[in-house]
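Excluded from the complex is one protein chain; the other protein chains are retained at their positions.
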Amino acid sequence: MIPVESIAAFTLVQTMTRAQRAKVADTAQEVSFAARKRLFEEGGHASGCWLIRSGLIALESVVPGRGAIVLQTLGPGDVLGWSWLVPPNRWQFGAVTMTPVTAVELDTGRLRTLMDADPELCCRLTRGMFDAVLDRLQNTRLRLLDVYGSPRDRVSSADASTSSSASER
Amino acid sequence: MTGAEVSSQPIGNAVLDRAGLDQLVELLISEGYRVVGPTVRDDAIVLAELDSGAQLPTGWGVDVAPGHYRLRRRSDKAVFGHSAGPQSWKQFLHPPRQRLFSDDGSGYVPVEDDSPRYAFLGVRGCDLAAIATLSTVLGGTDSRFARRWNGLFVVAVGCTEPGGLCFCASMGTGPAPGPGYDLSLTERIDEAGHRFLVDVGTEEGAAVLARLVHETATTAVIDDARGAVAAAADRMGRQMPPGDLRALLRDSRDSPHWDVVAQRCLTCGNCTMVCPTCFCTTVEDVTDLTGEHAERAQRWASCFETDFSYLHGGSVRVSGASRYRQWMTHKLSTWHDQFGGSGCVGCGRCIAWCPVGIDITAEAAALAQHGGTP
Partner (left out) sequence: MSAAAVTPAASADAMLPVPYRVVDRTVETHDSATLRLSPVGRRLPHPNAGQFCMLYARGIGEIAISISDASDGTLVHTIRDVGAVSRALSGARPDALLGVRGPFGTDWGLDTAVGHDVVIVAGGVGLAPLRPVLLGVMRRRAEYGRVTLIAGARSAGEFLFRAQLADWVARPDLDVELTVDSPAADWDGPVGFVTEPLGRLDVDPAATIAFICGPEPMMRFSANVLLDKGVAADRIRVSLERNMQCGIGVCGHCQLGPLLVCRDGPVVDYATAEPLLAVREL
């Protein structure tokens, strides 16, 4: 367990009362990792949640022929590890530190027991997780927008059969 | 006329008769001006070069309504008894196409403007305000416009018979012409004959008047003319809704009404072509087939064109609703932000020449009804 003040700044526990925060802090410990340390593998049993204090962590997936692709980088303030909350509790991607990392690691087994026993804590923690997921989703959608793409890349199927000057000015 | 003389004294108001008007045209031509005024052509009142006052549209009037314009015969011989035709004076000051420069391989050579010095005969209050508006927009940066504008001689006309679509009174531009004319005429046809009260606006105007056969205007004549023009203000065919139009359009960006107008608007751009203040242009750069000779020209453009707002592979304003909103909001609202006044002079041309008869005053009223909430 760690002092409640030391997790107070994380968004995950922002809406909680001090008492609720203290219960979460009870399940927490400060951890640090060297660079290139694997935290978990894709497909593994999802247990553990990290609130990143410093450093960068890569979420990755292995694609045959392309190797390990970094899908997302998480940094200070981000929450690593969501799948512990949702069945089938399997990690969707792997996580590897890119730089030395310090974080607060939450014991998600104890956290789940806490949440089952205290519905209000459960609600607030879930809302905190939702906040993290929403932020991630919005940023992912922005990447899907491909805002940096060139108009030349956006030739429609109708244009594709004519010359490329169809989209030129 | 009796007692007429050519005066060498400073001139206040004067009266010209019909022959005096012809003499004015002759005099301006002899001074080297290209005189442009209303004529009848192609079943419309068309602004064209005058060789003499005989070419003025004697006894012609117009019937106008939304999407409707017809000449009709008057019972008198008035020459200014009609309202805004399909063109405006902007085609002479800001021509539909202008070459800007050419390059034969030895550098960019500007194409000098060879426009003649124009004398405009028959400029209504609305159109006079439009000319001033154009000079605000273009005068400081477009040297060719500035040259044409500086060389102008303007004979304005005070309106006594507003057309069915006129709303100059709403826009503060008429029916009496504002400042900016050299001479201004108010046409009167009564038992005393066919005469024109002359107001002098500038020294150039006074100098021209001094060389014409004219009479001094009596108080009765002046009062009668003033009264006729003032009365015209109460007989406007249209009017804008009361209130601050600039704020109304600014606060109507999200109004559902734009989609309603869009169902009728063809985005044909007629309104922008006939509008005396629409000034937008598109720049065209071309070469000949060998690539040795390059040229730049500018041509009239319309914000209704689908690629007017082209950017990064597509246009910003795609829908008809957004393009109509752009035109109307610019004309009545953002023009103030950009140029310090309204872009609309209340001439009514956009209403007459809209093929589906959209009426800008009715659309403003509809927006006002929707509350104009930001």
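For clarity, chains are labelled A and B in written order, and residue numbers in each chain start from 1.
Rule of thumb we're sticking to: a contact is a pair of C-beta atoms (placed from the backbone, for glycine too) under 8 Å apart; a residue touches a chain by one contact, two chains touch by 3 or more.
Only a predicted model underlies this, so the values are computations on that prediction, with no experimental measurement involved.
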{"item": "Hidden-chain contact residue, picked from the options B:A44, B:L121 or B:L152", "value": "B:L152"}
{"item": "Touching residue (missing chain; options B:T173, B:Q326, B:S342 or B:T361)", "value": "B:Q326"}
{"item": "Listed residues B:V46, B:A65, B:L100 or B:A233, member touching the removed chain", "value": "B:L100"}
{"item": "Residues of chain A in contact with the chain not shown", "value": "56, 58, 66-67, 69-73, 75-78, 98, 135, 138-140, 142-143, 145-152, 165, 167-169"}
{"item": "For chain B, residues in touch with the removed chain", "value": "100-101, 103, 107-108, 110, 132, 135, 137-143, 146-147, 149-150, 152, 154, 179-182, 201-202, 250, 253-254, 279-283, 285-287, 291, 294, 296, 298, 301, 303, 308-313, 316-319, 321-322, 326, 329-330, 333-334, 336-338"}
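Following the convention adopted for this analysis, only the chains that are shown with their structure count from here on.
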{"item": "Gap in Å, rounded to a whole number, between the CA centres of chain B and chain A", "value": "64"}
{"item": "Partner chain A, residues of chain B touching it in the complex", "value": "310, 312-314"}
{"item": "Chain A - residues contacting chain B, complex", "value": "151-152, 154, 167, 169"}
